[in-house]
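Here is the structure we will look at, set down as structure tokens.
Removed from the display is one protein chain of the complex; every other protein chain stays in position.
Per-chain residue numbering starts at 1, and chain names A and B are given in the order in which the chains are listed.
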Amino acid sequence: MRNWFLIATSAALLTAAGVAMAQAPQAPAAARPAAASAYRAPRTSDGKPNLNGVWQAITEANWDIEAHSAAPSPIKELGATGAMPAGAGIVEGGSIPYLPEALKKKKENQANRLKLDPEVKCYLPGVPRAVYQPYPFQIIQSTKHIMMLHTFAGAVRTVYMSDQTEAPADSWMGWSNGKWEGESLVVDTKGFNDQSWFDRAGNFHSDALHVVERFTPRSADTLNYEATIEDSKTFSRPWKISLPLYRRVEPNAMIMEFRCVEFVEDLLYGHLKKQPASK
Amino acid sequence: MKTLALAFALFSTAILAAQSPTYRAPRTPDGQPDLQGFWTNSTYVPLERPQGVNKAYYTPEEAEARIKKAEAAESAQTTPGTTADVHYDFSQFGLDRSQSAFVRSLRTSLIVDPPDGRVPPYSEEGKRRLAAREAEAKKLGGRWDSAESNQLDDRCIIMAGPGPPMMDTAYNANYQIVQTTGYVMILTEMIHDVRIVPLDGRPAPDSRVRQWMGVSRGRWDADTLVVETTNFNGKNPFQGSDENLKVIERFRRVGDDTIEYRFTIDDPTMWARTWTAESAMKKTVGPIFEHACHEGNFGLYNTLVGARLEEQRAAEAAARRGGSSGPPASSDSPAKKDSK
Partner (left out) sequence: MRHRTLVSALIVSVVIAIAMAATSSVSGQSAPLEKPRAVAKAVPTGKPYTPPKTPDGQPDLQGFWTNSTYVPLERPNGVTKEFYNKEEAEAAMKRSAEREAEQTEPGTTADVHYDFTQFGLDRSQSTFATSLRTSQIYDPPDGKVPPLTAEGQKRQQERAAARKQAGGQYDDVKNMPIGSRCIIMGGAGPPLQNAGYNANYQIVQGAGYVMILTEMIHDARIIPIDNRPAPPSGVRQWTGISRGHYEGNTLVVETTNFNGKNPFRNGSENMKVTERFTRIADDAIEYKFTIDDPATWTKSFSADLPLVKTDGPIFEFACHETNFGIANILAGAREDDKKAAEQKKKPSSN
């Protein structure tokens, strides 16, 4: 029975190939990425898909998660190094479905982003921004806890795989409970405060934010990352982002310190510095 | 110094009308018609038919006369005593058209549709937009008031060569085409602009992505490469077009050393109809040199310095004429009374 199926399938495939070859010469179709569900990741010793490693997003999303063209630096002296590169966006469907009042606030945020973007002040980046900031993060996976350790400001996320509770208090990085669904790690995060942004373009949320993420291995060195974002105080409906995550495959990849607090002290407290006494 | 021998050699190879109707372009390893190589679109054919000319083609003699007239104009820049004398001698550096390969044609204009060989009139909406744009541009002041009020080519931002549509520049009108599976790349020498054209049928990007050269998508239609470009940012308007411009280009290799190049302009907010032009790309000698325009842009800097100096001198002269005993007024503020 199984052999019959195989023969039938092979015949069908050969026929299809034959048809393809008989068509007029044209540019060969671009290779499509392997379907995410087809890949089965190696397992950890406790039998779960192995997500251990150093990962990094390659995307312009941290500047603006929606599609955007390149734009100049808000600070003249930085020239091209402070400019924003264009990005195709990571928001499925293209636009974030803001409620009308919230959209006004987003625009205010954007116009005043140097003053208001918490990233400028080295504040914890929140979720999902920490995932697509342009710095590596490390996943350390044990049975009960999966840690996600970020470069920027040393941000830490603990995903509780058991002994799960509600968030005891609001926080910047939220409170994450996780479970396995087939090949995917599904992380449900609530308990956010309203302080973090999604990017440098002023996209924001309230403390009603609820994020559900899926980390799904798509090959030995890549993950598919998706996040559904829900916040009834800010958006008219849930919306989704998706992007690949790439493993840092060079030997001895490590998360290095990016303790930026001391880099922003002059910015935050410089005006409170004692001035030399005037004669 | 002209190398007549070279000029004649190029003369003899390139008659557009002499293409063979049975020519079949060679293929790249993966089966695409091969457009690769170094090409130029340098030509003496103007975009629009000149006033007083009512036919689509010149006679060969008329076409030659056109070339001679243009060459004479280029050499005229070297006449001592003229303002142009300050400018470098095009022919001296071999930058004039006659010393490089160029496209020969009997056409009186590149525009083949409408049949009068001219850009169609703007629609009402188009006229409104044009007027609004001109008003905005006026706000920036005179050409030498600032870098931003200057021309895009002098600012080393973008020149006419890359388009699309790709138009000839006065010199270095050179391109390199490289093909690989799924992509065609067109490199324009000035200013090292690269257009990467995917052939996999992907859609145009989000309308919020806007680029100087737009975003191109290509496909093969038998032996013709058809490239559609949208998502322009409208800051480098071709013939007054705006951000709604769509350009459709058609590249077809019609000889070993000739690619036929046609483009159609479709901009529904500026024109009520589309219009089409036809030119060609002629094989030229490679390689393409790096054109580090901005990195060596002393020209813009020096002309601005000079303009500011002239203003200062004019202000000083005015102050002297006015008989004021105070210090000379600064060039960027009206003369102030002494406040002490």
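As a convention for this text, a contact is a pair of C-beta atoms (placed from the backbone, for glycine too) under 8 Å apart; a residue touches a chain by one contact, two chains touch by 3 or more.
Being a predicted model, the structure only gives us computed values, none of them experimental.
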For the chain not depicted, the shown chains it touches
A
Given A:N112, A:T143 or A:S232, the one touching the chain that is not displayed:
A:T143
Of A:I96, A:C122, A:L185 or A:L223, which residue touches the hidden chain?
A:C122
Among A:G93, A:P168 or A:G182, single out the residue that touches the unshown chain.
A:P168
For chain A, the residues touching the chain missing from this view
44-46, 50, 52, 118, 122-124, 138-145, 147, 149, 153-156, 158, 160, 163, 165, 168-169, 171-173, 195, 251-252, 254-257, 259, 261-262, 265, 268-269, 272-274, 277
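We adopt the following convention: only the chains that are shown with their structure count from here on.
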Rounded to a whole Å, what is the gap between the Cα centroids of chain A and chain B?
42
Touching residues of chain B toward chain A in the complex: what are they?
27, 30-32, 181-182, 198-200, 205-206, 208-211, 219-220, 222, 233
Sort out for me which residues of chain A touch chain B in the complex.
24-30, 66-69, 86, 88-89, 94
